[in-house]
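This report concerns only the one structure given below.
With one protein chain held back, the other chains of the complex are shown just where they sit.
Which chain is which? They are A, B and C, in the order written, and residues in each are numbered from 1.
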Amino acid sequence: MDYVYGPGRNHLFVPGPVNIPDPVIRAMNRQNEDYRSPAVPALTKTLLEDVKKIFKTTTGTPFLFPTTGTGAWESALTNTLSPGDRIVSFLIGQFSLLWIDQQQRLNFKVDVVESDWGQGADLAVLESKLRQDPTHTIKAICIVHNETATGVTNDLSAVRKLLDAYRHPALLLVDGVSSICALDFRMDEWGVDVALTGSQKALSLPTGLGIVCASPKALEASKTAKSVRVFFDWKDYLKFYKMGTYWPYTPSIQLLYGLRTALDLIFEEGLDNVIKRHTRLGTATRLAVEAWGLKNCTQKQEWFSDTVTAVVVPSYIESSDIVKHAWKRYNLSLGLGLNKVAGKVFRIGHLGNLNELQLLGCLSGVEMVLKDVGYPVKLGSGVAAAAAYLSNSTPLIPSRI
Amino acid sequence: MDYVYGPGRNHLFVPGPVNIPDPVIRAMNRQNEDYRSPAVPALTKTLLEDVKKIFKTTTGTPFLFPTTGTGAWESALTNTLSPGDRIVSFLIGQFSLLWIDQQQRLNFKVDVVESDWGQGADLAVLESKLRQDPTHTIKAICIVHNETATGVTNDLSAVRKLLDAYRHPALLLVDGVSSICALDFRMDEWGVDVALTGSQKALSLPTGLGIVCASPKALEASKTAKSVRVFFDWKDYLKFYKMGTYWPYTPSIQLLYGLRTALDLIFEEGLDNVIKRHTRLGTATRLAVEAWGLKNCTQKQEWFSDTVTAVVVPSYIESSDIVKHAWKRYNLSLGLGLNKVAGKVFRIGHLGNLNELQLLGCLSGVEMVLKDVGYPVKLGSGVAAAAAYLSNSTPLIPSRI
Amino acid sequence: MDYVYGPGRNHLFVPGPVNIPDPVIRAMNRQNEDYRSPAVPALTKTLLEDVKKIFKTTTGTPFLFPTTGTGAWESALTNTLSPGDRIVSFLIGQFSLLWIDQQQRLNFKVDVVESDWGQGADLAVLESKLRQDPTHTIKAICIVHNETATGVTNDLSAVRKLLDAYRHPALLLVDGVSSICALDFRMDEWGVDVALTGSQKALSLPTGLGIVCASPKALEASKTAKSVRVFFDWKDYLKFYKMGTYWPYTPSIQLLYGLRTALDLIFEEGLDNVIKRHTRLGTATRLAVEAWGLKNCTQKQEWFSDTVTAVVVPSYIESSDIVKHAWKRYNLSLGLGLNKVAGKVFRIGHLGNLNELQLLGCLSGVEMVLKDVGYPVKLGSGVAAAAAYLSNSTPLIPSRI
Partner (left out) sequence: MDYVYGPGRNHLFVPGPVNIPDPVIRAMNRQNEDYRSPAVPALTKTLLEDVKKIFKTTTGTPFLFPTTGTGAWESALTNTLSPGDRIVSFLIGQFSLLWIDQQQRLNFKVDVVESDWGQGADLAVLESKLRQDPTHTIKAICIVHNETATGVTNDLSAVRKLLDAYRHPALLLVDGVSSICALDFRMDEWGVDVALTGSQKALSLPTGLGIVCASPKALEASKTAKSVRVFFDWKDYLKFYKMGTYWPYTPSIQLLYGLRTALDLIFEEGLDNVIKRHTRLGTATRLAVEAWGLKNCTQKQEWFSDTVTAVVVPSYIESSDIVKHAWKRYNLSLGLGLNKVAGKVFRIGHLGNLNELQLLGCLSGVEMVLKDVGYPVKLGSGVAAAAAYLSNSTPLIPSRI
């Protein structure tokens, strides 16, 4: 199945699955083993402890579901809510749309708060809904921290402030799929009740782990939540946690070892340095886009995402041609525009285990592709702008000083 | 996390996860890639075609869920049934018990047909229920083809015959987790409506794929089934199958390439030869158990399983000591007795990519462990009995003749 | 030993060892096996046949020594020459120097023909020596096709023409370490008697194979050559070739499988396309150097190397600072200046399995490093120049059209 072989490396700049670091690939290159022997529980114990650090929580309880982000969503919702519960959910792009679709199919009553694609969550509407809800009919706020389709980062601390201001007890459920471990995310400080991510995003692993973290309040809610669930039920996990065997069903041994190494690498770099690196790469990308004379799909700076940039193309260009051409000519994988912005934007994912020169290679590729599809770009302009910034902001690699 | 390192190989004889062939480990040793590029759909297309062959179906529709067997169960049930539906389900061991627990939590009305652990499904009871159901209140029969906890294989063709005899339209849902690709399984011929397995069993992959195959009748049922489902919903898959992109959410690239190689190896050996090899290894194991003077947990020959053998130990021995000791002294991983048979049986898994000498090494290890825990075994007796049989029945490796 | 871990990929642009393609790493990810079983000879047979294609020979006999380029040199010399034999050898850089050192230590009488570092072999001197050698005291001409230290490619066809013009029977021994499989090389057409390369160069494998190819005339010479040799003796190999077992001592199984895949990838791309790709990347690199206002160490265009570019830095810069800084800040590995050009040049290796965007990433890294060490480079200038050229010359990837 290597009929797609091209010389040299594939340049993977979709916003997930992302580049896996070599040590992680190495760690996963292994046989199966008995997950009921003492080895796997001992490993799992360290993972559960360490995974909390990337959520910035000390009080949360993590679950490592053998699933994807979609499954993690389902786990977050069904463990905390009952059919018919009213929730407020923000629609700002394709992934928030899909989550809302799931919420509706799971029979919650969803107040959809829609924004233009390219804008963040409309918190004014949220405020008004909270104000008008003295009896606390709203059971949960569902929000995507970073909308991967448009490159929009929402302000979670502002959401928390609103809830606090109205002393509203609604649960705060956060999709952190393209944010956690890349953007500033603080589960405890921001009072997030359920946060979740997928292994193939900023953790830089293969797909296969849906990581869900529940606050004590969310755990409490799970005791009475009436949504039907078995595979995604926290209860079964908690039972096995108590027994010290951890797994109600067979985990992927390989992903657990991969996660161990991924966390080790993140801690070696330092989580805050990882986040700074994402800020750096995000900023550089936006400077390149500006230099090309193109527009960021994200409409205001406050929403700029440091993990993915959606670039708006002129109307005479079909953005999927850019994606196809990048792959066919330069072995460069870019993200398509989805749904409402299909054909209008292409996306550069700059999250996960990535460095400056990888990004600059990508940006020079994008320039050549833009030229190929007829956009009058000055070759080198974006790279120059990005490099000027990176040249001033990139630190030495600590271990090599 | 290699604190459990012991010299030489781990001898993995739990009934899953099983030994992964080297070519499969090799195939999975790879980077992430964009699953929306043409490469992944093209690969997926071949997988869906070829996976049908191991289910022996031409009319079925397979789904490769990024989940485990437990998730595959859930997918089978929720896509075909509605809450309150009456189903008949056989309880013959820990895994059928867990499935029944799931069925009940998913709000089906379950007629549990219990057998002694060590016996197969009680088809006489099924017959009587079918006879007494002229109005077809029974919507589905749920049966585990091979109960991994007791080493019992049920006779699926007999179930089909009963359904046909009574012209009963109930769906036939089959857990083939420790059977498909190892035991004789014929989805179309036996009129199975949903069959499922997990990647870490006879397919000899890591955990992470729950493979579900639906008959046309099951697909039809899914259109009206009212069970709530999103992640496990066939509808989303079918929509993406039609579009030719195949994946409603991110698949595990690595497992797909691994599955490709696993299928290639199975087809190279020949599925029927794979099944014969399991018969051979199962028979050899039972001969060893007999030579040791121990009892098979499976009470009659008609139920003997060729993928796992549960061995009953004398009452003065705690079977978990055997499992612990095997791991601690001989780097041998055996299966524990579960639930009702905890402490009373240990299990030898002999499924997946395994050959004669691996099994004989395991059997000689079991002998030494039996001696260590105080059972008066004659060292070499079981191996001799197994080898006498294998020596007469093992074919030459075709590619090396 | 990952204390040198830095986020993202290492950008490997030394002129060897070079980037290994993922499929090759995958192929080498395997156990040992019995090299005396039928499998390894069968594999070896295909390798020996196919390796000839990359030397462009049908009459040559290849040897896959478990050694490095230095060992391959020794094999070439000791199998064809006797102590005291007169040879003409060109000194144009560090690697030709090292080969000459070896020639002298092996007790040949070496006529060293020296050029300035940055110039090619002085063929005028060769001509005069040939003219003055009617009795054929010169037994061999030793020439490095591509001097890796200075980025100078010699004109082998011109050497052959001289030998033919003087009807001189001297053997033509060629170091093709950084040329074969990357530059235009034609063993048969150019009458090369021994050609050699190392696995870690354009073949894009790990170090460990010294590949030597002997013409019929060289094989003939080996029958009477009196140089002492055992490990590197062709005779032992030829004996085992005849027996069909191929190996006088244990080969590296893993490298053989790696070579198989490396050759498959080269043939899939097409050897001529591989060479064109090197021309393209070499040209792009030189355009960048020019745009930066820096000098190529190679003094004339006729000698420009498409596998490595040695860049001369201004006298106020120590070139090793560039190399150190690139590694410490940008995870970029560049080549040091060696010996006479130490401190004065740094080298960009652009050979092996590499594509356009990888190179552009490297070039943008070099720009930032140049700025960091105080050279007044215009960021983006080199990348722009390279991209302008690449944008016009890079073909679509055939398998993806």
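Going forward, a residue touches a chain if its C-beta (ideal position, glycine included) is under 8 Å from a C-beta of that chain, and two chains touch if they have at least 3 such contacts.
Remember, it's a predicted structure, so these values are computed and weren't measured experimentally.
Engineer: Which of C:G151, C:P251, C:G282 or C:G361 sits in contact with the chain that's absent?
Structural biologist: Touches the omitted chain: C:P251.
Engineer: Which one, B:L47, B:I141, B:V274 or B:L338, makes contact with the chain that was left out?
Structural biologist: For the chain that is not drawn, the touching residue is B:V274.
Engineer: Among C:Y35, C:F63, C:W117 or C:W303, which residue is in touch with the absent chain?
Structural biologist: Of the listed residues, the one touching the omitted chain is C:Y35.
Engineer: Touching the hidden chain in the full complex, which residues of chain A are there? Just list them.
Structural biologist: Contacting residues on chain A, toward the hidden partner: 22, 25-27, 29-31, 38, 400.
Engineer: Residue by residue, what part of chain C touches the chain that was omitted?
Structural biologist: Touching the chain left out of view, chain C contributes residues 1, 3-4, 10, 12, 14, 16-20, 25, 28-39, 42-43, 46, 66-71, 73-74, 83, 101-102, 105-107, 198, 200, 206-208, 227-233, 248-255, 257, 260, 327, 333, 336.
Engineer: Just checking the interface: what residues of chain B touch the absent partner chain?
Structural biologist: Chain B touches the missing chain through residues 2-9, 11, 19, 21-23, 29, 265, 268-269, 274, 277, 327-332, 353-358, 360-362, 364-365, 367-368, 371-372, 378-381, 383-385, 387-388, 390-391, 394-397, 399-401.
FYI, only the chains that are shown with their structure count from here on.
Engineer: Measuring from the mean C-alpha position of chain A to the mean C-alpha position of chain C, what distance in angstrom results?
Structural biologist: Roughly 44 Å, centre to centre.
Engineer: Would you mind pulling out the distance in Å between where the CA atoms of chain A average out and where those of chain B do?
Structural biologist: Distance between chain centres: 34 Å.
Engineer: Taking each chain's centre as the mean position of its Cα atoms, how many Å separate chain B from chain C?
Structural biologist: 53
Engineer: Could you list which residues of chain C touch at least two other chains?
Structural biologist: Only 22, 29, 400 qualify.
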